[in-house]
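The complex appears here minus one protein chain, its other protein chains still in place.
Chains here go by letter, A and B, matching the order in which they are written, and residues are numbered from 1 within each.
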Amino acid sequence: MITTAETDTALRGRVRDLYDAYYDTLDDVRLSDWPGFFLPDCLYRVIPRENFERGYTLSTMQAESRGMLQDRVTGLTTTQMYAPRYYRRFPGPLRISAGPEGIRTRHNLLIVQTLIDRQSEIVLSAVCHDRIVDEDGRLYFAERIVVIDSEMIPNSLIYPA
Amino acid sequence: MITTAETDTALRGRVRDLYDAYYDTLDDVRLSDWPGFFLPDCLYRVIPRENFERGYTLSTMQAESRGMLQDRVTGLTTTQMYAPRYYRRFPGPLRISAGPEGIRTRHNLLIVQTLIDRQSEIVLSAVCHDRIVDEDGRLYFAERIVVIDSEMIPNSLIYPA
Partner (left out) sequence: MITTAETDTALRGRVRDLYDAYYDTLDDVRLSDWPGFFLPDCLYRVIPRENFERGYTLSTMQAESRGMLQDRVTGLTTTQMYAPRYYRRFPGPLRISAGPEGIRTRHNLLIVQTLIDRQSEIVLSAVCHDRIVDEDGRLYFAERIVVIDSEMIPNSLIYPA
């Protein structure tokens, strides 16, 4: 529970820390740590902007529990090999608002891909609408909705956003 | 008026909120809300870096009142159709300084364009030098100078920065 006694400033600091840790984990490709940022019951969705704005829920990728995210990681780390590449995430300014269902946030997200011997390029331009809750003093994602500007995730984006 | 009693931290928070709302409005293509961020008497200018650094005022685009910005929006929303595309704005860290003429800010701005079935690409790399004033408890742009690194705005950048 977020108590009303907790100052706004302290809460905002904790939310920022959550995102810093989340994006560093993904940038560093510590994939096995990724599901731990989510509640056991959660919603992770990557959805094209056009669908999102029309109120559709048809998504490019969806997981409804931490277990499904763990399965996704297993799939990523045990299957095929890809050309060596790095992803780096550049989140924009974070808007934070607190409500009865937890903390709502909105921020833009740019993901840049670098193949070792090629020029860096943008693989994702998106806006994230997340809901965060406090469980026993730690913050977790209850919902993470990544609304992508393109129709589909590029094939080259293998790893989570 | 910004009173000296207002703490620095509170003022910085309000300025950040202004930019968050401004860029979200543009990212969401709520164009009719755009002129309302400016004073009735204002200066909105998009200018190539070379001209700006030489002290010239020859601009790629200029408006000198909220009414002119409204005309611009009318032009955008009533004329020709373009290939469907989305813009997303990624502002860099915000420098804020307060003076007798209001609040001066500086920040970099990256605008990314996504055509639905194509790879995202950068359409604008710029630095913004803005002046913000407080009117009846709300912040407005008195001046917004967008200094672009290229010679001209790409044809493909249809919407405001």
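Simple rule for what comes next: a contact is a pair of C-beta atoms (placed from the backbone, for glycine too) under 8 Å apart; a residue touches a chain by one contact, two chains touch by 3 or more.
Every value quoted in this text rests on a predicted model; they were computed, and no experiment measured them.
> Check each of A:Asp24, A:Glu101 or A:Glu135 against the chain that is not shown and name the one that touches it.
Spelled out, the listed residue whose C-beta touches the missing chain is A:Asp24.
> Of B:Glu64, B:Glu101 or B:Glu151, which sits in contact with the chain we cannot see?
B:Glu151
> Taking the full complex into account, what residues of chain B touch the chain not shown?
49-50, 90, 92-93, 95, 106, 108, 110, 121-127, 149-151, 154
> Which parts of chain A are in contact with the chain that was left out?
16, 19-20, 23-24, 27, 86, 88-91, 110, 112, 114, 116-122
As a working rule, only the chains that are shown with their structure count from here on.
> Please report how many Å separate the Cα centroid of chain A from that of chain B, as a whole number.
One centre to the other, that is 28 Å.
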